[in-house]
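Of the protein chains in this complex, one is absent; all others appear in place.
Up next, chain A:
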Amino acid sequence: MLSIKNLHASIGDKEILKGINLEVKAGEIHAIMGPNGAGKSTLASIIAGNENYEVTEGEISLDGEDLSELAPEERAHKGVFLSFQYPVEIPGVSVTNFMRTAINETRKANGLEEMPANEMLKVIREKSELLEIDRKFLSRSLNEGFSGGEKKRNEIFQMAMLEPKLAILDETDSGLDIDALRIVANGVNKLKSDKNAIVVITHYQRLLDYIVPDFVHVLLNGKIVKSGDASLALELEEKGYDWIKQEQEA
């Protein structure tokens, strides 16, 4: 599935990622944890193809195909999905209209016909029930005036609609109260299969109580410095990141 080798990236003169290696296989859930400024969101943006960052070295591939030359929308068409930490507002464009455009553009790129309207409605109904979304919500302008929790829930709704191969959830837990967290995590778990993979980026252990990772990686100063199983997240919750920093310096 996703293979990242020796990835270096910078913004302007500042190097942010300093040699990342990561292998994610179908059916796996990986968590990437680390303190603020470690480069977690940068990594997510770069996988999605954000051109504000320059990849200076290394490679990213999906199912053996090099992603580096592909535009963000082409990566999306191949099944890369990013749940944004700060979803943007698009006034006047309803959630439904946005999703319909996204789905049909993706289908078009993959040589498929547009999804018929009745099928679209059916899928929308199914997925909104899965995430306990009131359908009135779907006629509102995308993210405009949404609460933090609504924005995040809407991101996962989009993930459910697009059924990506690889989903990266960037700080999806921030801004969610405990009930919303449970609904979102529940949704993600239902979407999980042995054909797709999920990378969860988070500060806290909290989300990982609901979405249990197969692997946990600690990102520190642009590098993955420690990997382990779910118990590593608990250890970090208890001890913080300092002990790893010290380990590194030692």
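By our rule, a residue touches a chain if its C-beta (ideal position, glycine included) is under 8 Å from a C-beta of that chain, and two chains touch if they have at least 3 such contacts; residues count from 1.
Just so we're on the same page, contacts and distances are computed from a predicted model.
Entry comment: the absent subunit's protein name, as recorded by UniProt, is "Fe-S cluster assembly protein SufB", drawn from "HPr family phosphocarrier protein", "ATP synthase subunit a", "Fe-S cluster assembly protein SufB" or "ABC transporter permease". Within the complete assembly, A:V93 is the residue of A:V93, A:L130 or A:A230 that touches the hidden chain.
For the chain missing from the display, the contacting residue among A:A71, A:L112 or A:L234 is A:A71, taking the whole complex into account.
Contact residues of chain A toward the unshown chain are 48-50, 52, 71-73, 76-77, 81-82, 84, 87-93, 97-98, 101-103, 105-106, 109, 141, 158, 162.
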